[in-house]
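Note that this complex is displayed minus one protein chain, with the remaining chains in position.
Up next is subunit A:
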Amino acid sequence: MAAPYAKLPAWVDYGLIPLINVTVAFLVAGLVVLLVGENPVRAAQLLVQGAFGSGDGIGYTLFYATNFIFTGLCMAVAFHCSLFNIGGEGQAYVGGLGVAIVCLAFDSVFPWWINLPLATIMAALTGALWALIPAWLQATRGSHVVITTIMFNFIAASLMVYLLVGPLKPVGSMAPETRTFAEGAQLPRLDWMLEMFGLTIRSAPLNITFLLALAAAFGVWVLIWRTRLGYEIRTMGFSPTAARYAGINQTKVIVIAMMVSGAMAGMMALNPVMGDQTRLQMNFVAGAGFVGIAVALMGRSHPAGIIPAAILFGMLYQGGAELSFEMPTISRDMIVIIQGLVILFAGALEHMFRPTIARMFHMAGGGTLKPTPQPGE
């Protein structure tokens, strides 16, 4: 992305400024807490305690973080190609369809360790397919991918409602969901992993998808920074003109980047559908696709930033649920505000404090403002 401002040392660019932005977002969120008549410091304490105070708390935190790693990666891959894929929500929703098809077909045929790769492939495939049309239209006909992916979110919602109240619903059932999957399509929990640290888990649905998410994060890092395709994606994102002069096939790069992005979103469906609910439910994505926007912006579109950002949002989700027991006026919707504020300050207003910080550096260090090579680029 072109930075129309003076260069700063890398640690300021990638460490200090994002940190300041996120801190401001949380301070403003604290003002909202104050406005509804509660103590923000106490709220923050309860939140952290709810998220990390018990084995179950940590289990839930990482369970939610799993969703957000996937959707954060979804946004990040698109960001690197300077595409804004708002459709993560819809792609994850349709990804759930891919998971459900495999599970409903093979749950009493294969054990989970065969069904998991099958479902992963189908989830990635359906998610990628849902991104294909917007990608193709952006690449060949110039239709803005933001608008088309928003439209596809709504189309996905209608499609899934139609399927869940119709063809996918078992006969005689009233609830808009599929039947519960048999054991062959239920993923093993990761209780042992937390037990290694001396934690006990009773109900937290943390499952093997968490490890898959970490693997996906590594995969995205390899793809973006260590392959030719990733180089092409980044070139395209940095300057489409340069990419064209370099002989990069723009249509191909846009379509592939969007499909990888959609595949990441689609794979998110594994976690709630196969790992927790063991059936396909209406609205199971529950906004995780949009949280991905905040996660990717906060993590600066780098897997090493996305994982902590996803855990932070997992903490907000889990801690927020606990917090609302103690402070009923602060329901879980507080997280939506925090999410919005993080997107605002770490995304849209990311340059707000930059001139001030640059000036402070100038006054403090004088001539130390040489452009430094930036890691990870």
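In this section, a contact is a pair of C-beta atoms (placed from the backbone, for glycine too) under 8 Å apart; a residue touches a chain by one contact, two chains touch by 3 or more; residues count from 1.
Keep in mind that, in the parts below, contacts and distances are computed from a predicted model.
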item: Listed names "ABC transporter permease", "Spore germination protein KA", "cellulase" or "Betaine-aldehyde dehydrogenase", with the criterion being the UniProt name of the chain not displayed; value: "ABC transporter permease"
item: Absent-chain contact - pick from A:A44, A:L104, A:L129 or A:V146; value: A:V146
item: Hidden partner chain, touching residue among A:W11, A:F52, A:W113 or A:F154; value: A:F154
item: Contact residue for the chain not shown (choose from A:L199, A:L214, A:L229 or A:M352); value: A:M352
item: Given A:M282, A:I337 or A:A358, the one touching the chain that is not displayed; value: A:I337
item: Where the unshown chain meets subunit A, residue by residue; value: 4, 32, 35-37, 84, 86, 133-134, 137, 141, 143-144, 146-148, 150-152, 154-155, 157-159, 161-162, 166, 290, 293, 297, 329-331, 333-341, 343-344, 347-352
